[in-house]
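Taken from a larger complex, these chains appear in their original positions, while the remainder are omitted.
Letters A, B and C name the chains as they come in the text, with residue numbers starting at 1 for each one.
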Amino acid sequence: MSMAVNRPRWTRQLAGLIRKDLRLELRTKETVMAMVLFSIVTLTIMQFGFGTRDDDLTRFTGGLMWVTLAFTAVLGVGRSYVAEREQRVLDGILASPVPRVVLLAAKAIAIVIYMAITELVVIPVVGIFFVKGPYWDSIGWIALVALIANVCIALSGTLFSGLALFTRARDLILPVLFLPALVPVVIAGAGATHAVVGGPHDMSEYRGYCLFLVGYAILFLLVCIATYDAVFDD
Amino acid sequence: MSACGVGHIYGERAAVADVHLDVVAGERVAIAGPNGAGKSTLLRMVATLLRTGTGTLTVLGEELPGGARRARCGIGYLAHDPLAYLDLSPRQNLQLYADLFGVQDADRRIDDLLERVDLIARADDPVRVLSRGMAQRLALARMLLHEPRLLLLDEPHASLDAAGTALLDAELATMHADGRAAVIVTHEVERIASVADRLVVMRRGRIVVDEPVAGRGPAQVRARYEECIA
Amino acid sequence: MPSSTTDHASRRVIGARAALIWGVIAAVLVTVASVGVFLVAPEDADQGVIQRIFYFHVAIALVSLVIFAVACVAGILYLRTRNVRWDDVSVTAIRIGMLFSVLVIITGSIWAKASWGTWWVWADPRLVTYLIVVLIYAAYFVLRSSVDDDRRLRYSAIYAIAGFVSVPLSFYSVRIAQSFVHPVVFTSGGANMPGSMLIWFLISLAAMLALFIALLEVELVGRRTERALRALSLRLESS
């Protein structure tokens, strides 16, 4: 038999996959809304857990913010392949000539978008409720860390959610795989936030943490490129 | 496609063992056999969804697993499940697959196909609310979308009503002329005479019979099949 | 195939002899190191006898990082070749790595209790990043036990590679971020210790490496034998 006909372009495949994710999101709508709600509830619950013992939580701002974002990320990433799995459609995608790395990229982009929306709410809320002292002038710096961190989260998140996809207790496996990988992000994120919040900016510390995050993202990018083909390769 | 000594072992159970099967352009092969014979497993391997454990498998001139991506462009796979997102509409599902397969002039082709499988009236409802047979029709449309040169059908008649069945059979009847090939797994042995040129019977992971059905009637095919698996 | 060649071939495949040799080397080196560390090496002026734990703590710690690197490389090789033997190496290495890292934490904690007066210091990046490494590799076994067949091997290999990201991060972040209390001896400028200590330290290091290789080989022999037996019984069944 002769060669197959049309060689699809990966840009179109990527766009198609992202459009699909966003359409599902629009149809079920509550995903992003619930991520936002969840992060606010988490902040509240931590406020109750810690705040009652200590009135000024400024010192803990970074920690509160990034622990919350980490848990929200676990939640959001946990949904990445839910539709594919529950509705048994993955075989259809895998039987199409789409490079596995494009699948990864599409999911990663969706995660970055969802996380960014969540942060758009969380970062101001933290500022309003927890910080006593200067905050708003450093919001640009915080946004920058968040941006880099989102890339880390998206890269590691897609990889691990791809792995968790066919494990038996997926809902539990994912946080167990993913949270430890997020610990460095939490530390660096909290550190960087702390460096610019509630007092004089410590830019050298801030830069150090940001570089750390960039390194982490690069390392994970390499891992993803090296392994992602194998994730879906039966 | 051509399979040579192909096998797959799940854990310690050999689901498919030492299968030799050649399908040439324009040919339609029906695979029958008892439950658990390994038919679906074989089909999944040809569809590049499962690696072969042993043997070599060449599909559309590409050797697997290396050439899997190129082979996929020309394969249409119909599984037990409809492989559609339940929260998207039939049209949106087909749009996604059109993007993945790089289908030209996608919107027109999607409308055409929806018309053909008689889903145009439900094209914008979520798949979740379709009846089982409608979902199967959508699966048919999805499979045909990119004009595959090799169709792999796993119990395609399941849940289809008379009209749907006629549609599928008509599609299969045109294959001969355009040099496309099809492998059809089915339990409805009586249909084989009308949809296929060759009968392959599997048992316990192996092919026990592989012969043409040309000129035989449904009853004859049924009798031959029962003889094979006795 | 004549049975003698089969025997010979399978023995080579199983690799029992290598295990034996490494076992002997490890036993000798560990004995020498123990004797040297406790009887010969000079006593530390500030810390006294507790400082002798240094030789083991640091050697085990460094070797544990090497082990995880071995697991990562074996994972890459598995994905390349799809040969089960590489999965064996990877999983066994991580098993031993976990054992070693628990030993690191135990020896470190004992030392910490003696010299810092506490079992654990949360504010120290060395301790904390190492704990992350341990947690990450603990999750390896959860992942492994919850998938089957080919997927198990593939996922394990992928995770062995992804998990290794934490190791260089942990190693270098300490050197960049300036540890809180935990000492850093080996810097880009070399080792900051007297020669007499360095010799015994190097011997301990070699002993721990040999111990790792010996344990690895023994485990591998076990796994290969088991697999050979299973293949045999399967062949008997089918014939």
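FYI, a contact is a pair of C-beta atoms (placed from the backbone, for glycine too) under 8 Å apart; a residue touches a chain by one contact, two chains touch by 3 or more.
This structure is a prediction, so every number in the text was calculated from the model and none was measured.
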Total copies per chain kind in the whole complex, with one of each drawn here: A x2, B x2, C x1
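The rule is short, and it goes like this: only the chains that are shown with their structure count from here on.
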Maximum centroid distance from subunit B, chain identifier (CA atoms): C
Identity of the most central chain, Cα criterion: A
Interchain centroid distance [CA atoms averaged], subunit B/subunit C, Å: 49
CA centroid of subunit A to CA centroid of subunit C, Å: 32
Sequence positions of subunit A contacting 2 or more other chains: 233-234
Sequence positions of subunit B contacting 2 or more other chains: 51
Subunit A residues within the subunit C interface of the complex: 156, 159-160, 163, 166-169, 173, 176-177, 180-181, 183-184, 187, 208, 212, 215-216, 219-220, 223, 226-227, 230-231, 233-234
Contacting residues of subunit B [partner subunit A, same complex]: 1, 24-25, 47-51, 60-61, 65, 69-75, 77, 79, 81, 83-88, 92, 95-104, 126, 142, 146-147, 149-150, 181
Footprint of subunit B on subunit C - complex, ascending: 148-150, 230, 234, 238
